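Supplied in structure tokens, the structure appears directly below.
One chain of protein is taken out of this complex; the other chains stay put.
Every chain is named by a letter (A and B) in the order it is written, and numbering of its residues begins at 1.
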Amino acid sequence: MPAYATNMRMKFPIVALTLEIITIILFGVFVVYDDGKSHGHKPHSNETHHDENPMDLYPMFQDVHVMIFIGFGFLMTFLKRYGFSSVGINLLLAAFGLQWGLLTQGIWHLDDGKIKVSIFKIINADFSTATVLISFGAVLGKTSPVQLLIMTILEITIFSINEHLVATVLEANDVGASMIIHAYGAYFGLAVARVLYRPGLRNGHENDGSVYHSDLFAMIGTVFLWMFWPSFNSAIADPGFTQLTAVINTYLSLAACVLSAYAISSLVEHKGKLDMVHIQNATLAGGVAVGTCADMNIGPFGAMLIGLVAGIISTLGFKYLTPILASNLGIQDTCGVHNLHGMPGILGGLAGIVAVALGKKEGICHSKVKGQCYYDLAKGLSDQTIHFLLQGLIMKLPFWGQPPDQNCFDDSIYWEVPEEEEENEESLAHGDHSKNKAEV
Amino acid sequence: MPAYATNMRMKFPIVALTLEIITIILFGVFVVYDDGKSHGHKPHSNETHHDENPMDLYPMFQDVHVMIFIGFGFLMTFLKRYGFSSVGINLLLAAFGLQWGLLTQGIWHLDDGKIKVSIFKIINADFSTATVLISFGAVLGKTSPVQLLIMTILEITIFSINEHLVATVLEANDVGASMIIHAYGAYFGLAVARVLYRPGLRNGHENDGSVYHSDLFAMIGTVFLWMFWPSFNSAIADPGFTQLTAVINTYLSLAACVLSAYAISSLVEHKGKLDMVHIQNATLAGGVAVGTCADMNIGPFGAMLIGLVAGIISTLGFKYLTPILASNLGIQDTCGVHNLHGMPGILGGLAGIVAVALGKKEGICHSKVKGQCYYDLAKGLSDQTIHFLLQGLIMKLPFWGQPPDQNCFDDSIYWEVPEEEEENEESLAHGDHSKNKAEV
Partner (left out) sequence: MPAYATNMRMKFPIVALTLEIITIILFGVFVVYDDGKSHGHKPHSNETHHDENPMDLYPMFQDVHVMIFIGFGFLMTFLKRYGFSSVGINLLLAAFGLQWGLLTQGIWHLDDGKIKVSIFKIINADFSTATVLISFGAVLGKTSPVQLLIMTILEITIFSINEHLVATVLEANDVGASMIIHAYGAYFGLAVARVLYRPGLRNGHENDGSVYHSDLFAMIGTVFLWMFWPSFNSAIADPGFTQLTAVINTYLSLAACVLSAYAISSLVEHKGKLDMVHIQNATLAGGVAVGTCADMNIGPFGAMLIGLVAGIISTLGFKYLTPILASNLGIQDTCGVHNLHGMPGILGGLAGIVAVALGKKEGICHSKVKGQCYYDLAKGLSDQTIHFLLQGLIMKLPFWGQPPDQNCFDDSIYWEVPEEEEENEESLAHGDHSKNKAEV
């Protein structure tokens, strides 16, 4: 199978070490510690923390950190034989991504020619990795670590440009980042998944599913994401009562979302049973959808309505839309990120437009008519589809070590997997020794 | 089997969505954000936080949140085939319960006719769900999601009345809630378990036990509960040194409790081996038992003594009392909540009486002779047994979808369970295809 160069022996170490060394050099040139003395640019509201204890945001940072590394990492362990990659490659991409994000985000806010690292900045660096981890979900099981490192660089670079445009040029407000993180990450990932379309997986793959314990590991990810989402949506909000508002809106939106996700899951499934895929994912849609207007005065009632709707559309998406995307559009979205981050992200953007139109937030969209800036933002993001596809094409280059179809969703192509377990699984599968052929 | 209408297809979605929509409407009428401006009722000591940063308690809230969703959820995953329900239904009940708790607790403290949501209030809302999750442990594996949602409404409503009576009318102090959460939740659950008694399970059930990995999942719950219990017992204590006292007492009580739980487990087991059931549960009894007097000046030494005793009685309870309750009283307590929350909760109440009698706390029980209020409290709780039984009877109504005996402790009656795993388990069980009969 000459088209697949899945042996990572030289290419992965070279790419990883080269990227890291370049990054360290750039840090040597550009990055210093925050010393609390900032000049050179007018601080906007998000940075008023600097006047206070530089560690004030640290507990919130740690919550976000847990979401990135435990939350996203374990959420993807639902696949029966892809847990090492889910949590392990998640760690790799996020660890590199946060360094890259610090650079590409910081470059827009130089202070005496330096990027001054504060807790606020490392929260944003963590945020930037979320975009990559969302996209990772769309292509999970079908890409090599080298491809994914390349995706990390490109996606975070574009994200940082977007974020700068949205926050500084459009002066729009997206505190919980429904659009600039969730919708962006989802559609980026879907575009890449489209380019990497595998006709050979049209009829499914024996490893593209869960086993009992892998579904429980995934629930670790789900529950940590669910619990700490209030921190995600409020970490960079203005301190005080605005931050409290963001926490409460997210807490209540998520709570309402759980009820609707469970209800719809039971409604659409065989004999009213609950489906773990829905529970693991759609219960989180309320956090995504309330993101943009988390810090607005939408009322606890408004937040819960958003969560309720998000849980419904997310669950319905998993049930009805994902199969259509795969069969009709050639978009094989492994984790269903379209349902968790894509549609709820757009819902969040729409909710933000409505909330602003209803006057729930002052002081945003200074330069535009109310609502217009969100339109611009949505349009800007959709215009980027072309970039996304280009990015997918770059990743498609054959020498990045993409796995052949029969080795998709299988850790053993990139990881040493304990032998005994493989034996067990094989003996359980009644002597099916064929699955690791391509590996030999 | 006509008596069991376990198909949830219509009844669960209708109940869940109806409850959520009613809740949202009530939130629309009653609930607003805390704005820091409170009038209309004299703030008592627990609410002095309001003068400070409204986010001060947020890290403590997140610790409690982790206990509720990860702690309780995973603690119950010890059953070999009931992990989806344990962590999944835990999420459902807690997500609904916290909304219901915000309403039923808040109704006693209206401010200009509104419930003003603060971090303090959402900590208390999380607390209210703990009562339900404790009771859930007593009936784990033997109830349907609809039954449990009904239990959630009733139990939290009664809890909120109790809490109001205890805190406001009796002016008693139960900072860590040994009695009003732990003992209450346990005896409520035991009463329900009694009403739902299943003679068919007298000789055990093949699924009423653990496998190796399910016991490890349960330890995730145990350890998170153990670590964050100091936050549970101190979150609503007076700020400053009183809160520090509550943290240190809980930290030390739990540490001492571990030693005694391990020692007694080894002492009573075959060949001195440790029993996972004891380790998963009795190590936590120190947190329950030190609850009531956590913020009192009982001395580090006093806290450790309480923990030591709690670990001993809890472990002995699992070994000797639980079988007696099941065979003689018809109380089948799946998780042994009587040993973790019931007896240690009572021990906590007694310790509180002693501590108050010894003058370790001033300013409580204003309206009563010292100790008397605790007696009133204990009597009041026991009087409620009749309510508990009524509640159990309501839950027993046949159309709530309670599972038949042979499907107890089995996720597959309410969940889509991965097929491959079932095959494996079946092949391992040497072709036993009978267990899912009732499902077909």
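As a convention for this text, contacts are C-beta pairs under 8 Å (C-beta built on N, C-alpha and C of every residue); 3 or more make two chains touch, one makes a residue touch a chain.
Treat the numbers as computed from the prediction; the structure is a model and nothing was measured.
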{"item": "Contacting the left-out chain in the complete assembly, out of A:55, A:110 or A:393", "value": "A:55"}
{"item": "Listed residues B:14, B:107, B:165 or B:263, member touching the removed chain", "value": "B:263"}
{"item": "Listed residues B:8, B:252 or B:310, member touching the removed chain", "value": "B:252"}
{"item": "Missing-partner contacts on subunit A, residue numbers", "value": "7-13, 16-17, 19-21, 23-24, 27-28, 31-36, 53-55, 58-59, 62, 65-66, 69-70, 73-74, 77, 81, 83-84, 87-88, 91-92, 95-96, 98-99, 117-119, 122, 145, 213, 217, 220, 414-418, 420-421, 423-424, 427-428"}
{"item": "Interface with the unshown chain - residue positions in subunit B", "value": "59-60, 63, 80, 209-213, 215-216, 219-220, 223-224, 226-228, 231, 239-241, 243-245, 247-248, 251-252, 254-256, 258-260, 262-264, 266-267, 269-276, 279, 283, 297, 299-301, 304-305, 308, 428"}
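Just so we're on the same page, only the chains that are shown with their structure count from here on.
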{"item": "Distance between the centres, which are taken as Cα means, of subunit B and subunit A, whole angstrom", "value": "33"}
